[in-house]
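Only one protein chain is missing; all other protein chains are in place.
What follows is chain A.
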Amino acid sequence: MTQGILNWTRRGLLASGTALTMALTLGAGDAAQAQTPPGVLIVGQIAEPKALDPAAVTAVNDFRILMNIYDGLVRYKSGTLEVEPALAESWDISEDGTTYTFHLREGVKFHDGSAFDAEAVKFNFDRMLDEDHPFHNTGPFPLAFFFSSVEEVTVVDPLTVEFTLSAPFAPFLSNLAYPTGLIVSPAAVEEYGADYGRNPSGTGPFSFAEWQSNTHVILNANAEYWDGAPELETVVFRPITDANTRTAEMLAGGIDLMVEVPPVSLSEFEGDDFTVVEQAGPHVWFLILNTKEGPFADKLVRQAANYAVNKTALVENVLEGTAEVAAGPIPPAFAWAYDESLEPYAYDPDKARELLAEAGVENPELTFYVTEGGSGMLDPVAMGTAIQADLEAVGFDVAIETYEWNTFLGEVNPGLEGKADMAEMAWMTNDPDTLPYLALRSDAWPDKGGFNSGYYSNPEVDELLETARVSTSQEERAAAYKEMQQIVQEDAPWLFVANWKQNAVTSGAVENFALEPSFFLLLKDVVKN
């Protein structure tokens, strides 16, 4: 009797098992193996976008979508960080550097059909900057301070718009090329109000089609694009927050383009089926040294630390070649402002020991703030540990304290005084001015609202940075930045470590893809077979 039941059970299990397998295989048959169709590019993003309103977002992840929907008045020339005309065909700058007059491109229309003109430009900047603007409540606009020097935007005629600045501000054009300066359709903002971020309309090569939360954002080609219609029909942005899963999707053919490949996964893509693209960008990874107190108050000790760390080993072993050794505070991606003659601090432990002896310190104790991860921080824990080992090899005594990114910023940004001797940090910027101006000037100490958390102060550097900021001549600016880099490298307020090379992987079906030094993702000319 018992036998009978078990027979039934076994048979039953077998039958249901077979049925299940068949059902699954059928399901798999019509969906999983399907490769993505030609003309449709599927991009694996690192997160769900917050909004598709360029004035309201701050994340590179969101910028990757926005740069394909919108244009700014100006943009970066392909492959460089120099501005060229976009929605503005040309511009004049007044002698004193405070008035910028833009001559706008004629006949450009937003995706919603409304016309792009001087009124639209004024609307965009007033919305961000004027608290009394009827649509200022569609914010908040966290990066509006990029344009805090703008006093007034005036419509001269439908195709001419004038910006009046409170003081000369050289990075102004470059800030206009940044996503915060992208131009949105006033008609769409008026229609959707606070929901504009989910119903975007710009002038760019792709128009917004659909946003399904946590699944995808779909853009379609804008055949009327003023700079020529894009090659692709459709772009799908998929948020895949887990880096391992993103890698698996790329390997399985679920996505055609993957950004921010983890260094350890790069070897997966060595075959002919994939193309790995790399591009150095305006990124610096460094350690802020507390120049106010403790061992690093002495320049010799700071230089000793710079000599003690094996940067080459860091970028080659820890980062698997996804970065290059940094020489100073300005990344080489800003070619016009970068001082080519600057040599990185060599890896020279003996020299480090000599400098420590010369400074008369023995086994200086250091507290080292390390973060677990964060925007542009690469592999901060592994890097922190390697740096600790190098410093200890020459006689430093380093205690690491690790914090989660938000907590870390909350500790570091208000200044290191009384807490730590050094902290990891990384910046990605759009102008050589930004980082040194916000993080190296005497007037940028944390109590004055800046990011100079290590309290570096050198009047010469302050003056050079002011000069570079107000000058409208690129040559003059470049000269000032180059001099500044020499001084800062010598003073060593930071331990200069690495400049990140952004990477991406494309499948064999994708052609004509390149990364930009701006870290933007531009898909207009990409072909998908």
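Everything that follows uses one rule, which is that a residue touches a chain if its C-beta (ideal position, glycine included) is under 8 Å from a C-beta of that chain, and two chains touch if they have at least 3 such contacts; residues count from 1.
The criterion applied here is as follows: contacts and distances are computed from a predicted model.
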Chain not displayed: protein name in its UniProt record ("Bifunctional protein PyrR", "ATP synthase subunit a", "Pyruvate dehydrogenase (Acetyl-transferring)" or "Glutathione transport system permease protein GsiC"): "Glutathione transport system permease protein GsiC"
Absent-chain contact - pick from A:72, A:254 or A:331: A:254
Sole contact to the chain not displayed, among A:79, A:142, A:321 or A:508: A:142
Contact residue for the chain not shown (choose from A:90, A:154, A:363 or A:406): A:406
In chain A, positions touching the absent partner: 1-2, 4-6, 8-9, 13, 23-28, 30-34, 36-37, 40, 42, 47-48, 50-51, 56, 58, 139-140, 142-143, 145, 197-198, 213-216, 218, 234, 236, 238-242, 244-245, 248-249, 251-255, 374-376, 403-410, 413-414, 425-427, 446, 449-451
